[in-house]
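One structure is given below, represented as structure tokens, and several questions about it will come after.
The complex is shown incomplete by one protein chain, all other protein chains being positioned as in the whole.
What follows is chain A.
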């Protein structure tokens, strides 16, 4: 029996104004296309995070393990010379008004950043300024993307502005340097700087990095990093950061080797810091209105609690021929289907759910690979669980939140511990055209799940096992955060 109130509720909840369905569908397709093109929507606003994250997903990690928990090793080549300006006194905090979200979806931001990124003669000689990203709700810190989910680590930045630079005479293959000013709630930027030094905050590197430090400055005032960035020539991004009150001023550069690039980054930072101090805007920050730019939105299926490292194997290193990696999800809410591609999410059965998930997709392309217009696909999903062994056992016993999609036959995996690894064939009832293989590896509380398709079972098995082993090796190489979890942890 329902009450009058319940009936009224149904009426009200089902009384949505009718949208233009044609325009709605067009918007869905456009968003899907945008998701395909740029997985890291949030970071794309700042420029820095998108490049690092998307490339890490698209290409995979370089091989050298530089991060070892809290004791990240300094880079081995070159020692940065002290900057000429870090001795300039900077305020300890900034009296920002709180960031306010209005009912109409807009924001009042604590302030807008002045254009203090060095130009012309004040910029390094080889660089010319090319573009700018105005005030954005998404940020990065010294090239590390920042989370904005409530359950993620605190503090979190409230917004940023960024500027790009090209090398003089470069042929437009993307920026070679950048400057970013990032604002933090009053009194928290110092904590953010300290957290980044141990890669444990809301802004965390998800590729290998080396801590260089900024001579003469405490880590709460300045730092430098060398970060793996497969998308740039040389495979490294060189970043420097200083704090001015509750604003962090970061720069990165890829203008040569380590010494030259860090020197350029430091000069950009110092120039921006000097400009920021001259502007005096931090003495009395003025709140400003903020509206999402066209096509951008805060709606995104995140929900992750921390940044898992990018451990997707590079197709090239596996020598799998025309094996192409698709852009995958940076973070997702897919924790209920950990073996994506081989399981059905079952809402009836509760089980271990992941608190952070990342994914890589691969397609086996080339002549003769496709069947009925479909190319064989492989998914690598790595999920962090509160209790990884419990999650693994549930999956193997087929009694977790998700269940096998079709008949799954376990087979021995030579040289692998049956308590933490699982290899199986599965009927491909979806396309009916391919052999399908499942390979799972539990590494601590992180489950690596590979589901592959190929023309033959042997080929599918080879792909699945090699990708699982390679992903596990990448995870081990990345190391552990302060709490023992991979990456920054919580």
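Note that a contact is a pair of C-beta atoms (placed from the backbone, for glycine too) under 8 Å apart; a residue touches a chain by one contact, two chains touch by 3 or more; residues count from 1.
Please note the rule applied: contacts and distances are computed from a predicted model.
Asks: Choose one: "RNA polymerase sigma24 factor", "TRAP transporter small permease protein", "Protein translocase subunit SecD" or "ATP-binding cassette domain-containing protein". The correct choice is the protein name in UniProt for the chain not shown.
Replies: UniProt lists the chain that is not shown as "RNA polymerase sigma24 factor".
Asks: So which of A:94, A:258 or A:343 would be touching the chain we can't see?
Replies: Selected residue, touching the omitted chain: A:343.
Asks: Out of A:108, A:122 or A:186, which residue would touch the omitted chain in the full complex?
Replies: Result: among the candidates, A:108 touches the missing chain.
Asks: With the missing chain put back, which residues of chain A would touch it? List them for me.
Replies: Those residues of chain A that touch the unshown chain are 4-6, 8-14, 16-17, 19, 21, 24-25, 27-32, 34-36, 98-105, 108, 148-151, 297-303, 333, 336-337, 340-341, 343-348, 350, 353, 372-374, 377, 379, 402, 405, 430.
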